[in-house]
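Every protein chain except one is present and positioned as in the full complex.
Labels run A, B, C, D and E following the written order; every chain starts at residue 1.
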Amino acid sequence: MKLITAIIRPTKLPAVKEALFKAGVRGITISKVSGHGGQGGIVEHYRGNKFVVEFHEKVQLSIAVSEEFVQPTIDSIVESAHTGSIGDGKIFVQTLDQVVRIRTKEQNADALTPVAA
Amino acid sequence: MKLITAIIRPTKLPAVKEALFKAGVRGITISKVSGHGGQGGIVEHYRGNKFVVEFHEKVQLSIAVSEEFVQPTIDSIVESAHTGSIGDGKIFVQTLDQVVRIRTKEQNADALTPVAA
Amino acid sequence: MKLITAIIRPTKLPAVKEALFKAGVRGITISKVSGHGGQGGIVEHYRGNKFVVEFHEKVQLSIAVSEEFVQPTIDSIVESAHTGSIGDGKIFVQTLDQVVRIRTKEQNADALTPVAA
Amino acid sequence: MHTMSRRIVSSFTLFLACSVFAVVLGQEAAVELSTADRIAALEAQLTETNFAFDNLALLFFAVLVAFMQPGFALLEAGLHSAKNVVNIFMKNFIDFAVAGLAFWAVGFSLMYNRGNFFLNGYESSFAPTADFFFQMVFAATAATIVSGAIGGRMKFTAYIIFSIVMTGFIYPYMGEWQWGGGWLSERGFYDFAGSSIVHAVGGFAALGAVLAIGPRLGRFTGGRASAMPGHNMTLAGLGVFLLWIGWFGFNPGSQLAFSTSGDMTAVANIFVNTNLAAAAGAVAAMSISWMLFKKPDFSMTINGVLGGLVGITAGPDVITGLSAILVGAIAGVIVVFSVLMFDRLKVDDPVGAISVHGICGIWGTLAVGIFGGANLGVQALGTLSYSAGAFVAGFVLFYILKLTVGLRVTAAEEVQGLDVAEHGIEGYTTTDYLGDPVVLKAAGD
Amino acid sequence: MHTMSRRIVSSFTLFLACSVFAVVLGQEAAVELSTADRIAALEAQLTETNFAFDNLALLFFAVLVAFMQPGFALLEAGLHSAKNVVNIFMKNFIDFAVAGLAFWAVGFSLMYNRGNFFLNGYESSFAPTADFFFQMVFAATAATIVSGAIGGRMKFTAYIIFSIVMTGFIYPYMGEWQWGGGWLSERGFYDFAGSSIVHAVGGFAALGAVLAIGPRLGRFTGGRASAMPGHNMTLAGLGVFLLWIGWFGFNPGSQLAFSTSGDMTAVANIFVNTNLAAAAGAVAAMSISWMLFKKPDFSMTINGVLGGLVGITAGPDVITGLSAILVGAIAGVIVVFSVLMFDRLKVDDPVGAISVHGICGIWGTLAVGIFGGANLGVQALGTLSYSAGAFVAGFVLFYILKLTVGLRVTAAEEVQGLDVAEHGIEGYTTTDYLGDPVVLKAAGD
Partner (left out) sequence: MHTMSRRIVSSFTLFLACSVFAVVLGQEAAVELSTADRIAALEAQLTETNFAFDNLALLFFAVLVAFMQPGFALLEAGLHSAKNVVNIFMKNFIDFAVAGLAFWAVGFSLMYNRGNFFLNGYESSFAPTADFFFQMVFAATAATIVSGAIGGRMKFTAYIIFSIVMTGFIYPYMGEWQWGGGWLSERGFYDFAGSSIVHAVGGFAALGAVLAIGPRLGRFTGGRASAMPGHNMTLAGLGVFLLWIGWFGFNPGSQLAFSTSGDMTAVANIFVNTNLAAAAGAVAAMSISWMLFKKPDFSMTINGVLGGLVGITAGPDVITGLSAILVGAIAGVIVVFSVLMFDRLKVDDPVGAISVHGICGIWGTLAVGIFGGANLGVQALGTLSYSAGAFVAGFVLFYILKLTVGLRVTAAEEVQGLDVAEHGIEGYTTTDYLGDPVVLKAAGD
């Protein structure tokens, strides 16, 4: 099992979500983050004092998947989040030792199959 | 050392916090996240246009523990965060290669013993 | 490749950012988190009812680096985020299996070299 | 906004109405008038002027009272959580709308006009609609006081029904006792602008409502009251400033006669006494909270302002400035202890409406007996009648609603917040992106 | 704020002006006056008093109208997203400033005074500046209506130019048709406070503007309208309360004569009719939205309040209370369906300005023909002239701006938000730390 963490542009979230659903991925946790990389900062003024906002709003997706879903997940994200301009973001893949579903105490792969409400 | 990441219902945070303290866990970092899984979305209306909010507010706990605390931590969370309805959340366990306490430069297990103020 | 996660005091962010840039680290993702550890809570009152805020605002930095940057990154953070009082925070190091840059589909080490806009 | 010609016509109306020839501004009259005619014309004109003046004053005071409506909405919104603000504003809009309709159709008649509905056949020293408008904003105030106390848990439908009954029946029925010339006025009860008639009635109806509906989930767990901080103190603060200003309509306007020097001097004194009591209430509540909690408490201080204002409302015309300060300061102290007491009693009133309007309403009414020369026994009788009556009416009405349409949302809806549960929308949406603008939003758990 | 001595001097002015000996307050006159002189002095004094009274009333009503300016700003800000609030407030400050300058320099003359600029040579039954001030806040209202409809995408420069042209030329030119004694007033058109002249003009200029600039990005994607929820319902709610209160200046003040009992009774009736229509609009829009969307909708309800207010504006002086309720209720229904219709037509009006001011403006004008005895044909002619004229003027003006200075910000700027893109600052900054206080902020993607 892998934990795939993707940092993407907020405006791309709808497309990424759609692509992930098509790839059969259902369980996603997202959070708002601020990113710094190659993108230039934005200059603002307040009462005559200039300042540069060096971070850009990004959305981070955390997706735990079993092995067979790793590549499809990465591919879906790369396809759907891509614009070609600096700031498109990164995908990080890490190994998961264990997964537990709190509701059922199911473990690992079993814990990763979502159930519709 | 493991990094235990739990995604739980916000309403369960007080209970989980209590259970973790009982289990001897003190160091916790939490963040607000939005989760998508088996839980159905919520329909809202704005000026006549329907939209579905597909994400649910969740709280994510990140807890770094040395090996002997891994199982107690997981157990405390599962016990205290459980409601039985879809949306209770997940626990992810990952390996930590190294931990540093910034205040003291202590490493690894030493870095994980909290000190009361 | 490692994912270095540092939890620091918000007030220390400017110094940490500066130190990381000096160390040649450019790619950073930050998020606001709340931390619990050895720091005492803060007592507040609302309409006569006392309550204790047990979490403190912290900033979490996530930095993916190739091996040669691991130690410099940790060192820069420890130097710049240090105050000596309880609550300075922790650094966690994890192994990254794979990194993808969404814009270029570059992988791993290549994906970690930032490009100026 | 009419054309020039229409203006000239209306300038002439005065003289036509007087049925006399007259001098037009700066011009000699063409025809010589008899002295008697000129005097009669002047008498008629001055009567007109005084009538116009009295009505304009009353209407402007009513507009100031109308500012209390957003004042209450903001105060309530600020002291509740962010998930309930839409519901709070809906309630405050609808109770003002309902007051405008129900008090017009029925309530005003019950209170002042014995069953001639829709203002029909009403006579007044004012234009009937001006008189009505001023009284209407008071009725809206009595209703809206309840809104804050039951916030965060009541079904919107139940609140609408309550608003109708309150402004159409309960408030007018009880208001008639004194302001309609009823039994309390005959006994010499004194309540100038409504410490009892408006505020205690609102506050004790709120108590009845709160007892019928119970506390918010999680408010009293483990045997103790837990803090549920309001989400926005800025809103609460702005709201109380609007209420403070609105009170300069509420009390001075209740003089109900303005065109003599005696009346206007009274109005000016009422302004100052009202302000002294509010100021003293603020300082007293701040000081007491400082002693009790070691810090000067914001929400207690603003409740102290309101307590002082409610306290002075019964007799701002008959007491001295120093007494006004005393009345306000004691109200400020009462508010703090009353809020603490209701917490002990597990009565969950998120905004302190029962303490501010109910308890300080009683205090203010009694204070006229102590400082203002009214008969203390009659004052006690009056205020207790109002308080008890409103309490019973509120409790019974809400209990009936509980058994019929239902009073309380489900626990899940309460946790989710009334905004989404009852109105299908959140109060605050912080993120919007293109394409699917709401995808980053997250519903309550 | 002068010294005592200056006060006494100004107390004497009255008598010097009358050129007669007189009695000073509470003092016997030193010299015996003839009866005729005393009567003449009284006549002169009473004329003065009435003049002072009329002007004070007008100025106070104008101040109430001025509250509509923050009312609009808050409503618009609340119904737009957080990234555009600074731009919205800038527009609302600058259009009020521009109205104060351009309507003073040019507009007022075009409307009432045929080409004597800067108030020169203007005659009025009021002090000329009082008359101007009241009319100026109306001009500002007509302009600011457009602001909300084109929010979130228009260049600030284009909006400034629009404000100048609107308050300096378009509104005065069309206003002259009726209030300047022009062709519509000659035909017997009736529009008491401006359902057409102010609101339909504002609303249809907004329609022209919206068609010229197009919808916000992402508003109509995949063939359907998507929700773009406003960021703060509390602001929107407060804004509508201020507008409701401001309308107690807008309609009653338009009586334009106050010192007789007839005029003041009319003013009082206008107060109540205005309030009844607003209340009915709220209840109707809430009920319709409840039926359509299964929940009582907040932003529709507050649009219903405004629809009711716009609807009653044409004839609050000539219809009965029951008719006022009908006019308001129908307006409340119209607003909801109109908002839905414009969404279908892919006309993106984030605040509903076209429906509230344009469509309900037409309805209100026609309603005076139905309920108030005006000639329905003339009413239709008048309101359609205003609507069509404003639409064409708005569209052409904005189309010219599109071809010249540019009308719309870039897509990237729109996504980023106008606050940063156009004004270099965000509306909300939640975090600040020492040293480099803004480091935790993040710019839009």
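One rule holds for everything that comes next: a contact is a pair of C-beta atoms (placed from the backbone, for glycine too) under 8 Å apart; a residue touches a chain by one contact, two chains touch by 3 or more.
Please read these numbers as outputs of a predicted model, since none were measured by experiment.
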In the whole complex, of D:Phe169, D:Phe271 or D:Phe371, the residue touching the missing chain would be D:Phe271
Across D:Met286, D:Ala393 or D:Val420, the one contacting the chain not displayed is D:Met286
The missing chain sits against subunit D at residues 35-36, 39, 42-43, 46-47, 49-51, 53, 57, 60, 64, 81-83, 112, 124-125, 138, 178-181, 185, 191-194, 197, 217-218, 221, 226-234, 237-238, 240-242, 244-245, 248, 252, 254, 256-265, 267-269, 271-272, 275-276, 278-280, 282-283, 286, 293-299, 301-302, 305, 321-322, 325, 415
Contacts from subunit E to the absent chain lie at residues 1-8, 10-11, 13-14, 17, 23, 25, 35, 38-39, 42, 45-49, 51-53, 55-56, 59-60, 62-63, 66-67, 69-70, 73-74, 77, 85-86, 89-90, 92-94, 96-98, 100-101, 104, 118-119, 126-130, 132-133, 136, 156, 232, 235, 419, 422-430, 432-438
Residue positions on subunit A contacting the omitted chain are 44-51
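Here is the rule we use: only the chains that are shown with their structure count from here on.
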The larger set of C-beta contacts, choosing between C-D and A-E, lies at A-E
Among C-D, B-D or A-E, the pair whose interface repeats that of B-E, with over half of its contact pairs matching by residue number, is C-D
Per the C-alpha centroid definition, the whole-Å distance linking subunit C and subunit D comes out as 52
When centres are defined as mean Cα positions, the distance from subunit A to subunit B in whole Å is 18
Where subunit B touches two or more other chains simultaneously, the residues are 31, 34-35, 44-46, 51, 54-55, 58, 87, 94-95
Going by residue number, subunit E touches two or more other chains at 226-230, 293, 295, 297, 299, 415, 436, 439-440
